[in-house]
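The complex appears here without one of its protein chains, the remainder shown in place.
So, subunit A:
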């Protein structure tokens, strides 16, 4: 009987197309907006992606990775002295202005100062130049986003050997790295910690933004982070804790989740409205045939399951099309590097759950009608 149900559905091409389109559109809205949201959120914690460290230590008031509430330089030594810390290195992170001396264009950048000895926190993928050159005086490594931004208005794209001015000090570009772009601030520019705090960054009484640390062998980052907090009074996050703390901060302090959430909700409502109305109209038009099936001895639960099967079938087909379009959009978005896009497995899984919910609700009206339908209706002309 389920084959009969499918043939009834596929045979009514206009209704079928309308149902599939509604489901595909709803899926597209929900999945795409969720993927954009996840992409945007991943940009908010991009320093955590770009810098490999198990433990991040910050001022006790810091809640997210883009905040800069400096600590004293001596705090790095205090952290090193905590039992269970294998090593700890200072990190500067702050927003400053950089100028291209060839055309006087200036851009905001996120300046990252790395410990010169260990280069702890250095970008993982250098696409041009070498990381070691960062130890030379007056040098910096810029990310590909910086290449893009500073190449505007130039005859040739900015590259290794070119100069930039940061806070009126000349800097030679010695490398280009591939890192995840930030949500707040401009492109990442890496230099050493000492040069960053003494020369390039705007001066303040305290300059140390974070201390990166690793636990000693056999200890978990969480345990060591708690020991650092107990021993220093500073806030120590594992990378995962800092990631979620950052996401929570953006949830609490920006309208982004609300805006994206509204669009996802609209997707749900539109999908439900289109599919419920169209499916009910499909059931109404087929009442005569469904009544005949009931008169011929089809049990009511079987008829109800047939309707649910039809609704879920169009839901799944629409879902497939919607997710396909979302993935195609994602590929395009990722290739431009301009649009935030990330689709963890939870996005398609949750959207699938919502689509199945929409399908079930859409079928419900028809099911209630067919459950109440008297088979004798078929004898009325």
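Keep this in mind: a residue touches a chain if its C-beta (ideal position, glycine included) is under 8 Å from a C-beta of that chain, and two chains touch if they have at least 3 such contacts; residues count from 1.
We adopt the following convention: contacts and distances are computed from a predicted model.
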{"item": "From \"Putative ABC transport system ATP-binding protein\", \"Biotin synthase auxiliary protein\", \"FecR family protein\" or \"Sigma-70 family RNA polymerase sigma factor\", the hidden chain's UniProt protein name", "value": "\"Putative ABC transport system ATP-binding protein\""}
{"item": "Hidden-chain contact residue, picked from the options A:134, A:225, A:293 or A:343", "value": "A:293"}
{"item": "Residue, one of A:159, A:261 or A:375, that touches the chain absent here", "value": "A:375"}
{"item": "Contacts of subunit A with the absent chain, listed as residue ranges", "value": "1, 3-4, 7-8, 10-12, 288-289, 291-300, 302, 374-376, 378-381"}
